[in-house]
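Missing here is one protein chain; the remaining ones are kept as they sit in the complex.
Think of it as A and B in the order they're written, each chain with its own count starting at 1.
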Amino acid sequence: MRLWPRVSTLVAMALALTMAVLLMAAVLLDRPAETHGRTVVTVRLWDEQVAAAYRESFKEFSRLHPDIDVRVNVVAYASYFDSLRTDAAGGSADDIFWLSNAYFAGYADSGRLMDVAKVLGPNASAGWEQSVVDQFTRNGVLWAVPQLTDAGIAVYFNADLVDAAGVGLEQLVTMRWSPGDVDTLRPLLARLTADADGRHADEPGFDPQRVRQWGYNAANDLQGIYLNYIGSAGGKFSDGDRFAFDNPGAVAAFDYLVRLINVDHVAPPASDTNSNGDFSRNQFLQGKMALFQSGTYNLAAIAEQAQFRWGVVAMPVGPVGRVSVTNGIAAAGNSATKHPDAVRQVLAWMGSTLGNQYLGSGGAAIPAVIDAQRAYFDFWARRGVDVKPFFSVLDGPHIPAPGGPGFPAGYQALRPYFDEMFLGRADIAHTLGDAQAAANAAAER
Amino acid sequence: MGYGLLAPSLFGMVTFLLLPMLVVLWLSVHRWDLLGPITYVGLDNWGSVLTDPSFATSLLVTVLFIAIVVPTQSVLGLIAAAMLAPGLPGSGFFRTLYVLPWICAPLAIGVLWRWILAPTDGAVSTLLGHRIEWLTDPHLALPVVSAVTIWTNVGYVTLFFLAGILAIPSEIHDAARTDGANAWQRFRRITLPMLRPTLFFVLVTGVISAAQVFDTVYALTGGGPQGRTDLIAHRIYAEAFGAAAVGRAAVMAAVLFVLLVGVTIVQHLYFSRRITYDVV
Partner (left out) sequence: MTSFSRIVTAPVIYACLVAGALMTLAPLALGLMTSFTSANQFNTQAPLSWPNPPTLENYSGLADAGFGRALAVTALMTAVILVGQLTFSVLAAYAFARLEFPGRNALFWVYLATLMVPATVTVVPLYLMMAQAGLRNTFWALVLPFMFGSPYAVFLLREYFRGIPADLIKAARIDGANTLDVLVHIVIPASKPILVTLALITVVSQWNSFMWPLVITSGGKWEVLTVATAGLQSRYNAQWTLVMAATTVAIVPLIALFVALGRHIVRSIVVTGLK
């Protein structure tokens, strides 16, 4: 009987001990890896290839600044901006993070970013690609350090497939699309599309249900596809912070693209490409797609993984010429960081020729620091890849990339409309009108 | 002493269940995009949400979803229970097997079915030989999402009906048999009426859980073609964390709460008048 209290007390203690052990495990899991008393600065981005380049760059940085340790944090693009927003709201965003033109305005307006001129001096932007500096300047203030520029959009082609279809290089170079008559692109793509029985899309008996080889990656892809088509048709997508794609040029562009997918069947069905941004790229990499229109952001992946001969040509000419979007990525400093001085040093490094050239020397991306860009061209020249088409297209007019603080909400609102449109189930002009209204309404909120 | 024992769970209940309800109401009259400050906007959110066609669509879709899922899974569960009730050898094995889908994480189940239904390289497409756009066809998307939910839940529902059937005293069946009733008549006149409490339970919990389905939508369609599978839980999430309109999301959450409470009360009133407990 005198043993009673002891047993129950033991039980209670055992329970408390279990809980303590569990919680200690939690604390252990929480601890970051060894820091040895150094300051840890975290950098967040979405591109795995560029992350590898950064790691090299930061290794060098830590050699020069032994008291600062830089960690690279890769978050998948699909959830990058959603999670960045919730992290920033909760005060746990990384010290430095990548921003794109489309998404940065909200952060700038709510004071979450460091003012670059204040942090790195008013002349810091002198050595940087002007178009990117402009993209990330809002209300007269530069809010992020340009890191890379995407250059323009061009077309990768699978040389093996193109040759097998009897299509010559001169035909690729003179591709032209138009809602009306002078349209060499469509027949070309038909020649490059084949079903499981080997019939091409321009032959009778072609079975669109069993396509073995696609001609092109026409899809609901803002940067790679439709923004450029809109520009090349003389239309526009955005007007400052507002969505403005309800115009004849845009209608013509979307109409053409949607027909390529649903009438001509030279591009994969929208049900595959609407929700999967990598679908077409994977098809191309697997040798199942002849032409793949995209930017330099896929160059490294293709160079590494393509197991066929490939090349790059300029994108098709539209009714008013070749108009490409160009996009830049910049790294912003988190104004709520606990280590402002360390962050300042890392940002300075990232914006310097030395630090930025790592991105180019592995061919991962075109550095935004002008003096560092040589590394990129040299790398690809050595590999025998001609990257000129990505740049020559920028000699002409550009179409601006959209943005503004309401962009995320607006883009989310227009997606269902665009998805329907690309599935071939909606009237284009009508849909664009509705989508624009919905997007702007959502952006206002 | 009592309060001492109660303290932790009381703290938990008040902080994490009661307080959030108040916060929802408070949030519903404010505007917050997660990045900027939280500003008071009065009834603006209420106005904009209640007149928003996408919200109406979401509610409609949710109601449709519940109307498909709950009766179907209940009927299938009842049939399965009737098959298991005789207790043929191996019934225990089958009964345990059917619950497997319910044990698995709904998110993982959703991702699994996403592959199975994928038009390119999916299991179904490969078996059929041609592609069907299960998840992007506006006429197919909601039925398909419903089917996945039903597939997940049937085994779970079966257990309750089985317990209910087995709880019916065998004397009643014996008496009926001596009176000449056959199996079907006994099922209709005895089993079904005595299953009313179980049916009530299955329906109420079915409705409440169907109204909160999120993982499956997130994994399969992300809201679906034209919002056709944009169930209310998903809409709330998309509104708060996708469109960054937390105040509006709070309004939607409040509406959902009111609707669910209403449903519970209505079902309670409806059924409590018709439940028979003891027949003998």
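By our rule, a residue touches a chain if its C-beta (ideal position, glycine included) is under 8 Å from a C-beta of that chain, and two chains touch if they have at least 3 such contacts.
For clarity, every value in this text was computed on a predicted model and none was experimentally measured.
Interface note for the absent chain: among B:Arg31, B:Arg95 or B:Arg131, the touching residue is B:Arg95. Contact between chain A and the unshown chain involves residues 1, 4-5, 7-9, 11-12, 15, 18-19, 22-23, 25-26, 29-30, 73, 75-76, 78-79, 83, 86-87, 89-92, 275-279, 282, 286.
Chain B meets the missing chain through residues 1-3, 5-6, 8-13, 15-24, 27, 32, 79-80, 83-84, 86, 88, 90-92, 94-101, 103-109, 111-116, 118, 120-123, 126-127, 151, 155-156, 159-160, 162-164, 183, 197-198, 201, 205, 208, 211-212, 214-215, 218-219, 232-233, 236-237, 240-241, 246, 249-250, 253-254, 256-257, 260-261, 264.
Here, only the chains that are shown with their structure count from here on.
Across the complex, chain B meets chain A through its residues 31, 33-37, 48, 119-120, 130-131, 133, 135-136, 138, 222-223, 225-227, 238, 241-245, 248.
Listing the residues of chain A that touch chain B in their complex gives 82, 85-86, 88-89, 106-107, 109-110, 112, 209-210, 269-272, 274-275, 405, 408-409, 412-413, 416, 419-420, 423, 425, 442, 445.
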